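First the structure, in the form of structure tokens, and then the observations on it.
One chain of protein is taken out of this complex; the other chains stay put.
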Amino acid sequence: MNKIKITIDNKPIEVDPGTSLLKAADTVGIKIPTLCYLHLEDLNIENKPGGCRICVVEVAGRRNLAPACATQCLDGMIVRTNTMRVLNARKTVMELILSDHPFDCLICAKSGQCDLQKLAQDLGIREIHYKGEQSHYKEDRSPSIIRDMDKCILCRRCEMMCNDFQTVGALSGINRGFMAVVATAFEQDLVKSPCTYCGQCVAVCPTGALTEVDHTNQIIRLLANPKKTVIVQTAPAVRAALGEEFGLEPGTLVTGKLVSALKQLGFDYVFDTDFAADLTIMEEGTELLKRLTNYLNGDKEESLPILTSCCPAWVNFFEEYFPELNDIPSTARSPQQMFGAIAKTYFADKIGVDRKDLVVVSIMPCLAKKYECQRDEFKVDGNPDVDFSLSTRELAALIKQANIDFLTLPDDDFDSPMGESTGAGVIFGTTGGVIEAAVRTAYELYTGKKLEKIGFEELRGMAGIRQATLDFDGLPINIGIAHGLGNARELLESIKAGTCSFHAIEIMACPGGCIGGGGQPLHHGNSQVIVARQKAIYQEDASKPIRKSHENPYIKKLYDEFLGSPLSEKSHHLLHTRYFDRSKTKVIIKKEQE
Amino acid sequence: MNKVKTPDDLKKLREDLQGKIKLRESGGHPESIVQVRVAMATCGIASGAKEVMTFFMEELEKRGIDAMVTQTGCMSYCYAEPTVEVTLPGKSPLVFGFVNNRKADEIIEKYIKNGELVDGIIPVTYHTITEKQQEV
Partner (left out) sequence: MSKYKMNILVCGGTGCKSSASDLLAAALRTELAERGLSGEVQVVVTGCFGFCEQGPVVNVLPDNTFYIKVKPEDAVTIVSEHIIKGRKVQNLLYTDPATQTKVDGSGAIDFNKKQLRIALRNCGFIDPEKIEEAIARDGYAALARVLTESSPEEVIGIIKKSGLRGRGGGGFSTGLKWEITSTVEADQKYVVCNADEGDPGAFMDRSILEGDPHTVIEAMAINGYCTGADKGLVYIRAEYPLAIERLKTAINQAREYGLLGKDILGSGFNFDIELRYGAGAFVCGEETALIHSMEGNRGEPTFKPPFPSEEGYLGKPTNVNNVETYANIPPIILKGADWFSSIGTEKSKGTKVFALAGKVNNVGLVEVPMGTTLREVIFEIGGGIKDGKKFKSVQTGGPSGGCLTEKHLDIPIDYDNLIASGSMMGSGGMIVMDEDDCMVSVAKYYLDFTVEESCGKCSPCRIGNKRLHEILDEITKGNGKPDDLDRLRNLSEVIKDTSLCGLGQSSPNPVLSTLEHFHDEYMAHVVDFKCPAGQCRDLMIYTIDAANCVGCTACARVCPVGAIAGERKEVHSIDQTICIKCGACLEKCKFNAVLVS
């Protein structure tokens, strides 16, 4: 196709048709400021409402200023991005936005990470000429997410993630004019909405309007309590991202420093969720084989595909939108909850501590985990298997508060026995990882043969929906993978329609899997950050001496000493769960029909 | 109701229907067409004014004359009922007395079509209906 020739700030540029002024300017080093615009290129996610009007530029021959993000280059365009008119407009618009924003930057959870704050600095705003009434809304606290809409600037990124990418539909713009705000249906609390707590709204919010529920103070108090034994588990995706909070390049693995820091914070035992991931594979892999065998033997009761169930936002999603498929996902609990169940039984017995005095903390890349650990089915006499779930960001804050110089920390090792894991457990952190881990074990258990090549490259990548057919010694096994709940919905619809030929499907709610989770350090719209974390995860896997869950000696020991075998009665009791119809939206529709 | 299947159907339908609103079409420009006013007070009706009015309406249309037929009150020529006032475009009104269908036919053919005077014009001191109204 012919190139388009335009001039931006007197620089001639040639671009492909369809290129926006914003991207064109970027190619010649002109960084037009943006606010609402968000483009996660590798994930094909774009938010381009053209609403903030910060990126306006002057296009010769046009009556009004044009938003650079939404305006396509046309041949012969002459564009100016920094004229007096543009700068005045930009500043005035910014002053307007700030005039309807609380001035509590110093104590805001987002301070230092806030896109609005940074932009105000970049634009040199020193005074607000248009002060006036500010919007006030009730703060909305859910188990995972806090909505403080006073700080909302209506960039609509959250709405785009929630509706377009996740197809959850919990958030939408409501009301008009100055009263316009992003809210749930009928302005109910988030808990009454179909929200899955995936936290992708938090991950993209440019301000402090959407943040996670902060549990750091409770942890500090518990760590100081001599009567409590406080143990911690850290998810695989955390080690691939935590370094970013301390200025390290995205994709830097900080496993050893992470363990060091946790020990220095005063946790009595530092364990690895990867251990529980290996345990998950034992249960889920065995379940897959059992269901597959039944199916192949012609058992009409057996339905395939089997769906993974490690992702709590995904569980919330199908309970909300596909309750009729509740019997398809694996009944295996998530690694976080398997860890908690084993910790408060097997391990508590081992160290002779009553479960009421044993506090299990998890460090997760996730906000839905905060909700998951509060589910009733994961409590014994009201005592939760996992007491608190902290996000990667909260852990970083905790480390900073405890004056720990993270970068100079020596590497340390996880404690035994629940700190030992395999490469299979590590790759749980990325899209495609859980199913690859499951396949590594299922293949060997099913065929009785040793895998020659451990890595399944065909299952890896960043495409939203992926599929591969694996050869199980002559038996073709169809695997499906989806990350992002919108992609998951597509696969679920095909299951409902009966057009799905997969035997097993892995689903992760967040883009890229847990590495792109809602509790991770903010990517600020740069999807390369997530790609780099994925590389780090596979790098950690490759470096592990053991890379198949069933070969983890501590897992074997756990079955020998305590559980018996996968899918045993004890396993069933401690490591499996069931699902509920939580379709709130349906309830509303039913009520209306009555 | 029959569907209109062709443009010709529509045209035919339109021509059939135009009569229905003709009354209104002519109301917009009364001064440019023939105006026939039939006195329709009790005495006029008793003498057959109603039939005369219907005759005028039907015949003028049949004979393709663009005209407006209206009724008025008593013109005070009780001796000469039915009375009819005819105004040709740009001319003064004339009042005819003792109008029956035969007379009406003559008025149409001679006066309205050709401007020829016919017998039965009520002369001199009459007042047109408009002048009468202003007196009221």
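A and B label the chains in the order they appear, each numbered from 1.
Basically, a residue touches a chain if its C-beta (ideal position, glycine included) is under 8 Å from a C-beta of that chain, and two chains touch if they have at least 3 such contacts.
Note that the structure is a prediction, hence the values are computed from the model and not measured.
Q: List the neighbours, among the chains on screen, of the chain that has been left out.
A: So, spelled out: the chain left out of view touches A, B.
Q: Who touches the missing chain here, A:Pro102, A:Gly173 or A:Gly266?
A: Looking across A:Pro102, A:Gly173 or A:Gly266, the contact with the absent chain belongs to A:Gly173.
Q: Which is it among A:Leu65, A:Val79 or A:Ala468 that touches the chain not included here?
A: With A:Leu65, A:Val79 or A:Ala468 as choices, the missing chain is touched by A:Leu65.
Q: So one chain is hidden, and I want to know which residue out of A:Thr7, A:Asn44, A:Ser99 or A:Ser583 touches that hidden chain in the complete assembly.
A: Among A:Thr7, A:Asn44, A:Ser99 or A:Ser583, only A:Ser99 touches the chain that is not shown.
Q: On chain B, what residues meet the omitted chain?
A: 1, 3-7, 9-11, 13-14, 17-18, 20-21, 23-24, 26-30, 37, 39-41, 53-54, 57-58, 68-74, 129, 133, 136
Q: Going by the touch rule given at the top, which residues of chain A touch the chain that is not shown?
A: 49-53, 56, 64-65, 67, 70-72, 85, 88-89, 92-93, 96-97, 99-100, 129-130, 132-133, 153-154, 156, 172-173, 175-181
Keep in mind that, in the parts below, only the chains that are shown with their structure count from here on.
Q: List the centre-to-centre spacing of chain A and chain B in whole Å, with centres computed as mean CA coordinates.
A: Distance between chain centres, rounded to whole Å: 88 Å.
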